[in-house]
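In this view, the complex is presented without one of its protein chains, the others remaining in place.
Letters A and B name the chains as they come in the text, with residue numbers starting at 1 for each one.
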Amino acid sequence: MSQTIDAPRTPVRPARKKGINWEKWGWIYMRASGVILVVLIFGHLFMNLIVGDGVSAIDFAFVGGKWASPFWQWWDVAMLWLALIHGGNGMRTIVNDYARGKMTRTILKGAILAAVAILILLGTLVVFTFDPCPAGQPADLLPSFCAA
Amino acid sequence: MTQDPSDSTIIDGVHYHQFDIVIVGAGGAGMRAAIEAGPGAKTAVISKLYPTRSHTGAAQGGMAAALANVEEDSWEWHTFDTVKGGDYLVDQDAAEILAKEAIDAVIDLENMGLPFNRTPEGKIDQRRFGGHTRDHGKAPVRRACYAADRTGHMILQTLFQNCVRLGINFFNEFYVLDVIMSEVDGVEQPAGVVAYELSTGDLHVFHSKAIIFATGGFGKIFKTTSNAHTLTGDGVGIIWRKKLPLEDMEFFQFHPTGLAGLGILLTEGARGEGAILRNASGERFMERYAPTIKDLAPRDIVARCMVKEVAEGRGAGPNKDYVYLDCTHLGAEVLETKLPDITEFARTYLGVDPVTEPVPVMPTAHYAMGGIPTNVNAEVLRDNTTVVPGLYAAGECACVSVHGSNRLGTNSLLDINVFGKRAGNNAVAYVQNAKFLPLPEDPAVFVRDMIEGVRNNPGTERISVLRKELQEEMDTKAQVFRTDESLDSVTKTITHLRDRYMNIGVQDKGRRYNTDLLEAIELGFLLDLAEVVVFSARNRKESRGGHMRDDYPDRDDENYMKHTMAYLTGDPHSSDAADHIRLDWKPVVMTRYQPMERKY
């Protein structure tokens, strides 16, 4: 009867299971990935928007040209993985903080996991299987090296 | 945190528990006793608050011990200062124990984890304090071990932490209201206590072999006081109602530096660090009254001088009703590092910044030197010499007497540690061979009747009105200066208030957290104790320490070099206090020091 408002704390706390401490590594991951992402994202923005003709230079040929180089492939894949897991973990935290019901939590976290996994898979697939010189396309849309 | 002891049983709605030792009160003395008692016997600590709310936490300045970490010192000098500070009404054997065991008491606390301030060599730092001198009064000495201006807070936290370590059983927010006495071979002995659980309104009987009272003081009989709202003398009142005597109740300490109008304490440590009291014209008036140690004279002397300055028109402020504590020359760094809390109090409550402005101060009711008489083993006395087996008291509620008629600053934190420890140890030794005494058929009947009586009383008087009148009368007529006339007048007021108390009505009739009911019962204790204080004060026709009579301004060793013992003899509600209070005397124990005039 006394507990008409906020959820009371349950004093019984299960002992921590041995093994990997996901909360700790999650916390460390958020900080580390954050720092790396700053570099990756600003590098990405600098290359795409400022260098050379800047934003007006972006077209299929520009992207194709970039992904022909393994350096940029790995740059973008790293950005993809780090950012999606970073974002997904952040969303998980928010769900943990604000979703009250156990069921709601499970569903929301499952949805986040699915979204992250699918996007990572698709993105990785695209970056590594991207064909910069698809057959039968007008040459002016393709990167210059396709003509060779 | 309240432990739920699995061995408690419920009979007729009353919970029964059994413990070897029950400690009433979870302040410094109670928890210090628990740390000794817990490992040696099955112990329960019962408090009407959570332990960390106890008023030990409000103590600021320090804890005296002749460690000699910063300059030459000896426990013998400390004994002398304690005896002289108490205006020679101190039992000197007890004072000697206090000063000797002080050193171990401080070391104990440090070893338990108390974060004392440190000297450059890493030892416990010490500062000056009022009345503590080198070589029998030659100059102030650095004797008070301290942790900034929150020494009491650190002691309370450290003791609580160690109770947690030892897994002490706490019963928090249980209000003890009665001691059950059983007769063994014609001698009354305690068999347990009865407590009222605030959260549920249930009654609990704690059957026990030994009981330690550590319930603190009763400063709330006064209006301007540094004491907490909860310091209503419940433990002392329970003992009084059991017709056991109270000792030296007329001696109440008024701390010189309470925030003007509020009574919030500003530590004497401020003056220990060099702060100065000034009157309206900026004069350092203590130079006139105590030329040797000036602002570091004992509290009774400083408090009286302050009131005198104001009475003679040299007070400051729009109503000329306070003096100043000037800390401005100490500098921001000393204030922020050594006196941070009081600096904040002045800023928060008066809007005065001690770094740049002097702080308005006036004496505030602070400490009861008197209380439940005990011997040096913390055993409660039923007369001048006979102990009540199994009953102990320690801390402010007890009167050993190490404080005599005026306690020195820092000696109270010492008292709770030295005599709390002794009470715990002696209780453990006692319960090894003692038996549980049989309980009466319905041990809770007295408390049940009292609570239901208050709850269902159809009266119209408000508790707050009666309490306010009591406190204001005590402030104007029984404070730093007293006369036969003023004491007579406040006696009449108390008698009148007691009559009106019979006609109180509480608005909250519920069982859970009925703080309205709680305040009503507390007021009952306050009225009882105020009457004893005033009655004892009228009888002592001299001025000594905390008891200052305008009509008898001198100390009279011939007639009054003895402790007052007050006994409740009749119906406490009879109209004339003399009909139910009998006063007797108890000799002062003197060993090394003969009374001398007290000059500083």
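Here, a contact is a pair of C-beta atoms (placed from the backbone, for glycine too) under 8 Å apart; a residue touches a chain by one contact, two chains touch by 3 or more.
Keep this in mind: contacts and distances are computed from a predicted model.
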Listed names "Amino acid ABC transporter ATP-binding protein", "Fumarate reductase iron-sulfur subunit", "Outer membrane lipid asymmetry maintenance protein MlaD" or "Cytochrome bc1 complex cytochrome c subunit", matching UniProt entry of the absent chain: "Fumarate reductase iron-sulfur subunit"
Touching residue (missing chain; options B:Arg150, B:Arg241 or B:Lys586): B:Arg150
Of B:Phe345, B:Tyr367 or B:Tyr392, the one touching the omitted chain in the full complex: B:Phe345
Residue touching the undisplayed chain, where the options are A:Trp22, A:Phe46 or A:Phe60: A:Trp22
Selected residue (touches chain absent from view) among B:Glu188, B:Asp383 or B:Asp508: B:Asp508
Residue of B:Val176, B:Ile221, B:Met286 or B:Ala316 touching the missing chain in the full complex: B:Ala316
Interface residues of chain A (partner: the chain not displayed): 1-11, 13, 16, 21-24, 26-28, 93, 96-98, 100
Chain B residues touching the omitted chain (full complex): 1-2, 49-50, 52-55, 57-58, 103-104, 106-107, 110-113, 115-124, 147-148, 150, 153-154, 157, 161-162, 164-165, 199, 228-230, 260-261, 264, 278, 280-283, 316-319, 324, 326, 328-329, 341, 344-345, 348-352, 356-358, 360, 462-464, 506-508, 510-516
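In this section, only the chains that are shown with their structure count from here on.
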Intercentroid distance (Cα basis), chain B paired with chain A, Å: 65
